[in-house]
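One protein chain is absent from this view; the other protein chains keep their places.
After this line comes chain A, so read on.
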Amino acid sequence: MSLTILNALVAVVAAIAFAALNAAYLVWAERRGAGRIQRRPGPNVNGPLGLLQPPADGIKLMTKQLMIPGGADKALFMVAPVLAMAPAITSFVTVPFSDTIVAHSMNIGVLMIFAFASLGGMAILLAGWGSRNKYGVMASVRAVSQNISYEIPMLITVITIVMMSGTMNLKELVGAQAGGIWNWNIVPSLSSPLMPVSFLIFFICSLAETNRAPFDLGEAESELVAGFHTEYGSMGFGLFFMGEYANIVIGASLITILFLGGWDCPLGLFPGVWWFLLKIYLLIFSFIWIRWTFPRTTIYGLLNLSWKILIPISLFNLLLTAGLLKVF
């Protein structure tokens, strides 16, 4: 019994450490990457290659005073940032990094991650509402409608994959794709010819779910100042920021597990955690790349894209796959 508790403790600490480290250094990577894209150096003063920038930022954020605006709902205002960060970290518990490195392999892994991802929208809603700021409220209304409309095509795509693999366990999902690139879910097979389209839908939805540009309508700085975190300073803002990056890692991990064969090597050789990390960081790099190259969409354009294009296509794919699975 005590061994189980110890195991759980180690797993939780490892998950938090991984999430926090990633969040901190992804900020650095994003700023360096943005610098490269924009022909400027990016942070390069603190430490070699600016590697000490994240700790410096962290110390700055932690030592600042947490201001609560007058008239704000104190409880909601304080809870929201924690609610943004905590579910993202909790999701790491069930993510399998390789055959052996997984904190807790659950039979409902996919469902659990989506359940926690939905809590992220809740955090944004509470933050906007609790801070009693008109920009905040407008931004949270946007962010929530965005999150709801993008979870639907995402889940339909996941149902398609679950139907093909016959499992909701993330580890078994990867196991079903083992043995090289031709077994991965992204490659169209006889029973699922539209899989690359599904991948694209899922990728777009992940961008929207994590509130990243070009879908960063919740914090559209040219209209809504800073959106839902307008009133947040110090570590309140820091937690939102880290939560965003933790969510990006979760999103990239999910894409890798569902479509890109997890820790499987493209040629079927030396599968292991390095392949998993390589894939998620490539995906994260593409997230960063997209953010710094595209302008922002409009809220109605965004919702139209989801309800008029993504949902019909993903539904069609679901029906097609279901029918073909019955035939073959």
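Here is the rule we use: a residue touches a chain if its C-beta (ideal position, glycine included) is under 8 Å from a C-beta of that chain, and two chains touch if they have at least 3 such contacts; residues count from 1.
Criterion: contacts and distances are computed from a predicted model.
Engineer: One chain of this complex is not shown here; going by its UniProt record, which of these names is it: "Iron complex transport system permease protein", "Monosaccharide ABC transporter membrane protein (CUT2 family)", "NADH-quinone oxidoreductase subunit D" or "Acetaldehyde dehydrogenase"?
Structural biologist: This omitted chain is identified in its UniProt record as "NADH-quinone oxidoreductase subunit D".
Engineer: Of A:7, A:107 or A:293, which sits in contact with the chain we cannot see?
Structural biologist: Final answer for the missing-chain contact: A:293.
Engineer: Can you list, in ascending order, the chain A residues touching the missing chain?
Structural biologist: Interface with the chain not displayed, on the chain A side: 34, 37-40, 70-71, 132, 134-135, 138, 141-142, 213-214, 216, 220-223, 225, 292-301.
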